[in-house]
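Okay, so here's the structure we're looking at.
Removed from the display is one protein chain of the complex; every other protein chain stays in position.
Then we have chain A:
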């Protein structure tokens, strides 16, 4: 018992180290002055960050990336949530079709997709090739599998169909049922896939480069450009956007736990109780005292 616990801790520890080393390396490099023949840098400096934060291009790129992400993820939630809800609840026959459609993007490499998109949208009725709009469209498709899975699983987990049945029998319309009993229960599940999508799009390069490139410089294109000038600076960029994602994740998680007293308290408790279950054998004494 004891030995296996130590073993587990060791494995988890090793995994964490394995995952963190590149990040720590990047962090060190971004604040390193001179670092040639030693394990740790010989001197430290903040000048790369200062340089980065004084660069207007960085802010612009950041803003553009944010715009793209908010637009595509927002669009995805607004379109996919009702679609998946309606299909799972009322047209379950079509679910397989929707699932297949949502998985298609996995099958198409970005380069092929990009070339096709440029071809289709460079003439004809919708000429948006080279504009951010085509990128938003492509991003919508990129995150489709995540959003689809996330939303569908959330609906399944809370047994949305039955909740709607129950609400309807109690006099709610279908829309009221969705708003009052389905939505509040799936929101935290959807936030997770939203976050995943945001993180994914933050580091998207292929589509951005091929579809709009320098005409609408995103953070990744800016990063690629700076890669040629200084490794220290690129490290600083990477660390900066990692911190941004971390901050974002933290905020959203915190929000999802607090917003309104009721549903979220219960969500929090549910998640906490999951953790508790795993550690029950350890703190039975504590539980007994309650």
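We adopt the following convention: a residue touches a chain if its C-beta (ideal position, glycine included) is under 8 Å from a C-beta of that chain, and two chains touch if they have at least 3 such contacts; residues count from 1.
Just so we're on the same page, contacts and distances are computed from a predicted model.
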| item | value |
| --- | --- |
| Name of the absent chain as recorded in UniProt (options "ABC transporter ATP-binding protein", "STAS domain-containing protein", "TIM-barrel fold metal-dependent hydrolase" or "Oxidoreductase") | "ABC transporter ATP-binding protein" |
| Residue among A:102, A:167, A:190 or A:208 that touches the chain left out of view | A:167 |
| Per the touch definition above, residue among A:27, A:158 or A:224 touching the missing chain | A:158 |
| Contacts of chain A with the absent chain, listed as residue ranges | 158-159, 162-163, 165-173, 176, 180-181, 184-185, 262-263, 265-266, 269-270, 273 |
